[in-house]
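The structure's right below; bear with me while I get my questions together.
A selection of the complex's chains, in situ.
Note that the chains are named A and B in the order they appear, and that numbering of residues resets to 1 at the start of each chain.
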Amino acid sequence: MLIRVINPNTSRAMTDKIGRTAREVAGPGVDVVATCPTPGEGPAAVESHTDEAWAALTVARDVADARADGFVVACFGDPGVDAARELTTGPVIGIAEAAMHVATLAGRSFAVVTTLSRTLGRAQDLVRRHGFGDACVASYAADVPVLDLEEPASAAHESIAALAERAVRVDGADTVVLGCAGMTDLCADLTERVGVPVIDGVAAAVGLVAGMVRMGVGTSKRDEYAPPPRTAPRLTRR
Amino acid sequence: MLIRVINPNTSRAMTDKIGRTAREVAGPGVDVVATCPTPGEGPAAVESHTDEAWAALTVARDVADARADGFVVACFGDPGVDAARELTTGPVIGIAEAAMHVATLAGRSFAVVTTLSRTLGRAQDLVRRHGFGDACVASYAADVPVLDLEEPASAAHESIAALAERAVRVDGADTVVLGCAGMTDLCADLTERVGVPVIDGVAAAVGLVAGMVRMGVGTSKRDEYAPPPRTAPRLTRR
């Protein structure tokens, strides 16, 4: 089984990190390819609705071109997931929805800890669209730009840990959802520190895709996700 | 006051039609520019999530470049509205949200009549995001491709009228929302035929934008819609 994990930003370092997590949890018999757009063909980071619009096209284009048994969109806004579902028959799962599904199987309530506060609106949209409005008891932003997560010396890790602890102690969250693919390497440490399951969407999505492929469940091609009239365009910065 | 109405598909004929409606309802003192991407810089029609991803970027790019007091996104999926709000200070309104807001001021309940059934999922997402889940009592697709609306000889008009009548008689809709910018020229005739207000999102959005500009209300730039770290890319098909 081949799972393709698409990081829609152009950071190669982050993509490698995401690939490592994906391989660790994939289990025997599952191959993982982690990919990202080349500079100029996707946003440097996804930190706004504007970035997300570009990221969505990047994801759609990649799924239209590649072959895999299932796809993971490794960006917490789940950009392009709907489009990608039109363009393949296998499962396509975003890391935000994946993390939320797993979180609600591990406890009654969860909190989201993400990077920039300006992205909380998008997170809220996803929470509600997927029916997790009652389960999500808090969402916090650490005010950390996405690419700072790649700086070991930054205060990012500490800020995130503090918010995760607050979500558990003050808001009574049963679990904590990490709101960025770039936090994937913090998951084990945070789980230990906070004392409740901390959910990394990359791991969650890989687990869900692998499970669905094994049980023979892909994307329903009934109507909304049937092949589209026009495929995803291949665009480049002018 | 200048309102810029962006049709994100490349049909010049549809754009002209949209511009005519916009000018008719704009009232004295309001100038309207109706625009669309050149072929190769946007989708031929918006009939899938894949098309919508491209449309969103098209809208964002246009708003980033143009100057206007307010913007209307003239495509029923409201593609790119969130991104566009980051890129200007004036109001930005999609025709789907506009039509739904006006519909709920004209009656308790509304129905949506749109083109292709595969787009009903997106319409449902918008209905729920904007809080109109209780008000929307039905949504129908006439199984008419978007560009057929430009063919006077097609059966499109008839199919749409039949569904609008059904929504009123069977589902008890107080008003009917037209689910495509390309239906803008059918509005008056359908209103007369169906006997309840039929809401065209283009007219609704122009009215709302003009009203907001007059009362000095634009887009809140507090956090989510503050200027983004990176502006909208200028992309072209490779």
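Simple rule for what comes next: a residue touches a chain if its C-beta (ideal position, glycine included) is under 8 Å from a C-beta of that chain, and two chains touch if they have at least 3 such contacts.
As the structure is a prediction and not an experimental result, all values here were calculated from the model.
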Whole-assembly copy number, given 2 chains displayed = 6
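Keep this in mind: only the chains that are shown with their structure count from here on.
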Inquiry  = Can you report the angle of the rotation that maps subunit A onto subunit B, using C-alpha atoms only, to the nearest 5 degrees?
reply    = 180
Request  = Give, as an integer number of Å, the spacing between the C-alpha centres of subunit B and subunit A.
outcome  = 30
Key: Interface residues, subunit A side, partner subunit B - complex   = 43-45, 47-54, 56-57, 60, 80, 82-83, 85-87, 117-122, 125, 128-129, 145, 223-224, 226, 228-238
